[in-house]
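Sharing a structure here in structure tokens format.
Apart from one protein chain that is not included, each protein chain of the complex appears where it belongs.
Showing subunit A:
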Amino acid sequence: MNNENLYNYILSIADNSLILAQRLGELCGHGPTLETDIAGTNISLDLIGQTRSYYQYAAKIQGEGKTEDDIAFLRLERDYKNVLLVEQPNTHFGYVMGRQYLFDVFHLMLMNELLKSKDDTLAAIAKKGIKEVSYHKRFSGDWVKRLGDGTEESNQKMQEAIDDLWTYTDELFDLTEADKAMIAEGVGVDTSKFKEQYYTEVSDLLKEANLEVPERKYFTRGGKKGTHSEYMGYILSDLQYMQRTYPNMEW
């Protein structure tokens, strides 16, 4: 491959969007209300759109004549580079919005930095995605505030979700070898630069939402290196079913 680090770097960004989109897609037709159902599916489709652009580019970099679909559907679990946060289940609506918000804040900061990448394609994808991601963050942050500052029960459930999901936030800022190589070339984003800003922004919103900011000394990580949680196999069996069962099928 011409540029393996770039290929892996693109996947590490794109896989987050793909797996989160798949999680949101599971809720299509099952949202708590018609309006939130459509909103969740819209966010999912935004993410899939971004994923397509990344995978098309990755397929080109790979130079083996593969397509975006091969990359999305025909990899093994260990080859997916998404963080553990995005594969966490839709336990209840508080988890869905909590997971979304914790990711969206990171995602928007990443996109804003990616805009300055020396790689024109990545900068262009970021430019297109920023408006979408800004809306995602507004939507999920709004729901975290509503639920946190709502009834006693909604506050308790939102707190439970944040407490459980917090352990996956630190991994967002882990740097792999591919990340470091791409940062050195001015292509990748040095996420450590906005880690503090991330926790400040999230903590401010949690306080506004009448929620406690979790205090944690250890964090769970592994997805970026391909070591996923037990949920990942189930996600992929759904995601890959059609291509595995009917190879090369098309809509």
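Please note the rule applied: a contact is a pair of C-beta atoms (placed from the backbone, for glycine too) under 8 Å apart; a residue touches a chain by one contact, two chains touch by 3 or more; residues count from 1.
We take it that contacts and distances are computed from a predicted model.
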What does the UniProt entry say the missing chain is called, choosing from "V-type ATP synthase alpha chain", "Ring-1,2-phenylacetyl-CoA epoxidase subunit PaaB", "Carbon-monoxide dehydrogenase large subunit" or "NitT/TauT family transport system ATP-binding protein"? "Ring-1,2-phenylacetyl-CoA epoxidase subunit PaaB"
Out of A:78, A:131, A:146 or A:244, the sole contact with the unshown chain comes from A:146
So which bits of subunit A touch the chain we can't see? 32-36, 38-39, 42, 138-139, 142, 146
